Each structure stands twice: as C-alpha cells, then as structure tokens.
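Single-structure report; data block below.
Removed: one protein chain of the complex. Kept in place: all other protein chains.
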Amino acid sequence: MNEFVERKIELQWHEPKRSYDVVIVGGGGHGLATAYYLATRHGITNVAVLERKYIGSGNSGRNTTIIRSNYGIPEAVRFYQRSVELYQNFESETDRWVMHKRKGLLWVAHTEAGVRAERARAEVNTAFGARTEFVTPQQIKEICPQIDLTGGGVWPVLGASYHLDGASARHDRVVWALAEGAMRRGVHVHQRTAVTGLLKDGDRVVGVETERGPIAASLVVSAVGGHVTALAAMAGVRLPIRTHPLQAFVTNHYALAFDQMVASSSLLFYASQTARGEMLIGAEIDRQPSYSYQSGHHFLQSCGFRAMTLLPFLRDLRILRQWTGVCDMSPDYSPIMGESGAPGFYLTTGWGTWGFKAIPAGGEQMAELIATGKTPALIAPFSLNRFAQDRTMADRGSAGTH
Amino acid sequence: MNIQIPCPNCGARPIQEFIYGEIPVVPETLTDADARDLDRAFMRNNVEGVSAERWFHTYGCRRWLTLQRDTRNDQIYAE
Partner (left out) sequence: MPALEPMIATRIVATPAALDAVAWPAVAVVLRVAPDEVIVLADVGQDLILPYDLHAIVVAETGLASVWLATAEALDFLERACEWELPRQRPAFAQGAVAGLPLKLWFETGRVLFIVPAPFAADLEERLA
C-alpha cells in the first residue's frame, strides 16, 4: 500500500450514556489526548469526549504543525520538552504513523537585541533540558542555504538559535491516532454533539447539557478552543482569554529540499516545508479579537512580502491556499491548565498559537490531575490562579509567532 | 474580504489603517475591590457577538472612534 494512502481509521460509534466519570468538552488534540492518557496511563475509560463538529475540526486541524520546546522560561521549557519527547515516541506508542519528522528550527535574529534574546534562549533551553545552540550567520547558511543573510538589505541576519529537536507531524493524524487509541480502550467520542450548558449542583459542575440530552459527570474538563470564555462563564469562572484569528498559507511544490524550519521574530513569520513539498508559512495573530474564520488578501500581501525578505526563493512560488484558525490568547502567552476554581470543572485552555506542540504533554498532565486529584508539578505553574497570585508566566518572545 | 471601518473624520478605510482598542468591562456582580482590580487587569469578556470597541485611526486623523463589531463575522456597525 502506498504510504500516502490514508489508513482507514476505525472509530466505534456509541449512543451517549446518561453519565460518565469524566466528560471532556472539545474533540481536538488536547481533549482527545486527555482521554487517551486517562485510558492508557490510568485505566480510566468511563470517559466521553464531546465534539460539536467533527474531531480535529477546530485548531487541531488548522495549526502549522510545529513541535518544539525552545521557550524562554524554565517552566515552559520543561513542559514543552516533555511534549517533544512524547511526540518522539508517539508513533511507536500509538502504532500509528503521524509523519513525525525531526527537522531543527532556526530562530533568526536581525538586531543586537534579537541576538541577545536568541543567546539567552539557547542558555535557558540547555539548562532545562532542551537542545538549542546559538549559531553564527555562516553556520546558518550551512544549515539553510536558501536564507538571504542580508535580509533583502533591510533585515541582516546576525545570528540564530538552532533548536535541534524542532519537529513537525501531520496534525489530523495525531488527532485520529489519539481518538482511535482512546476508543479502542473504551472511551466514547461523540461527534456532532454540541454542549449547550453545564449542569450545576450549587457551585459544583455535575455534568453537561448537550444537543442530545443531559449527561452527568463526576468531572467536566473543558478542552474547548475558541469558545471557552462562554463555557467557563456557565461555571462561574472568569478567564483572561481573548480569541484572535491567525492566518497561514501554503505555496505550490518547491522542488528543492527545505529541511529545517525557519522563524523570525522581527519579520513575524515562520516557514517550513510539508511532506508534499509545499512551503507552509504562518504569521502572528490578527490584532483585533474575532471568531471569524475569514481569510484576507492583506495578510498574504504583508506576510508574503516579509517571508520573501529572508527567503527570496519564495518569489518563484505561487500561493495555493490560505486558511484561518482562532487562537485563545492569554495575557502572558502561556497556557492555562488545571483547576478552574469551580468544583467539578477543570480547564485546559489558553493554547493561543502554541497548542499543537503541547498536545501529548498537555493531555498526559491533565490525565494525571484527573486521575490523582493532585496538580502535577510540571503544570502547576500554569494554573489559572497565577493571575490572582501575581506570578504570570510571561513568555511572549517565545510564543509570539508560533 | 476586506473589512472597512467608517471613520467619522476621514471616511471608510480598510481595517489595517486602524489600531484596536478594547473597552474593559468589569462585571457588576464583582464587588470586592481586589477582585475588581484583578478582573480589570487580566480578565476578558471575549464577546462572541456584537461588542463595543475603540479603534485608533493611525494612518489618518489619529483620533479614536467607537463602533460596534460582530466578532462572529467582523460585520461593523457604526455607533
């Protein structure tokens, strides 16, 4: 069989039960990973994942599939490094090919301040277990011959941090592998089942109201992207989330190999090559909050221009398609995981522009929290109450573009 | 699609000419002063629907304007 022919995924179909031990709202990567690790690591299988459209139809199917751990603060490096490692073993663990490929990520600096930031990134990464080194322009040219070191004469390349474990994987295959693995162990995944409300007993959340009737649960977990503020409000929880669109595009086939991923904080874009040979290019979020999936020509114009500044060969390619996802941005550019403050209601949210890379670790850690009732040390820094306790996990410089 | 914002001074202009400004709304149910400070600093209504907001016309008259926008489809209603 041609390896590019999709393997038929085997999902079993169930009628929703009246009650489950755990109901996870949102059938994207994080929701399904939580269910998967509950089933595989903790033997908790009386679990339902509720998805309002189809699994992976939100940001899990719209992201630019970058996996990396080169963050700027120790807590984030440790957490994402766990995810990088889980991804490295993902195919053997799930017995599904998700096209995981280690590529390396060049994060290019164009200013003295940028050079300092990338040097600091390499130091922090090395100290906390991620493999990143600072490289000179000459080394950059060896790693990625296509880069114009003069930056079009405007954005000269002064150096870069080179993250050796930067990788990518096929996003919907990750979602399917998790769904299949969870269902094989007894988890129910209900697609086209929108949650319309929360069942409450006083302050405690005791289940969800759905299009297909009420479902009781000992614990409800929100793994929702894009609509989490409204869901949390039903539990009486206020969130520091603003939902912004982010656009990306792919070009037609580029005949040469572009082995690594390239990012630039100054030029606000990042580029990688897909398994089909297309150049995949993304950018920063739109400035205004919005839930609209509308793509625009302005984005193509400005992002394409910036990308060509560093990678002139893009000039000869054509844009094939573009799309938009919506990102739940937290004020400190870090995720929010764990207890919500409302009994019976856990959150994994604030996945902004950094959700895909965190799917395995986010799911694994949320599953441990659910199974043990104790917040694992790896995600304790990312609790919602960090804002009230004045210990925000500010890391914009590591998340701004990805 | 290109979204146009009607500037009362300059006329309709593409949204890229403007800078977004938020109007933070702290829920009235919050009465504790610390809770209100926290809410104002960090929490967001993140309205999914029509919301009032401020825009600064940085490419034109350099003045703020207020309008209503539906965040589900970016339809703009001048106030």
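Going in written order, the chains are labelled A and B, and every chain counts its residues from 1.
Basically, a contact is a pair of C-beta atoms (placed from the backbone, for glycine too) under 8 Å apart; a residue touches a chain by one contact, two chains touch by 3 or more.
Everything numeric in this text was worked out from a predicted model, so none of it was measured.
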Missing chain -> touching shown chains B
Pick out which of B:V25, B:A41 or B:C61 touches the chain that's been left out of the picture.
B:C61
So which of B:C10, B:V26 or B:A41 would be touching the chain we can't see?
B:C10
By the contact definition given up top, give the residues of chain B that touch the hidden chain.
2, 4, 9-14, 16-17, 58-63
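The working rule: only the chains that are shown with their structure count from here on.
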In the complex, the residues of chain A that touch chain B are 227, 229-230, 238-243, 287-292, 294, 296-298, 331, 387-388
Inside the complex, what are the residues of chain B that reach chain A?
1-3, 14-16, 19-20, 22, 27, 38-39, 41-46, 48, 53, 69, 71-74
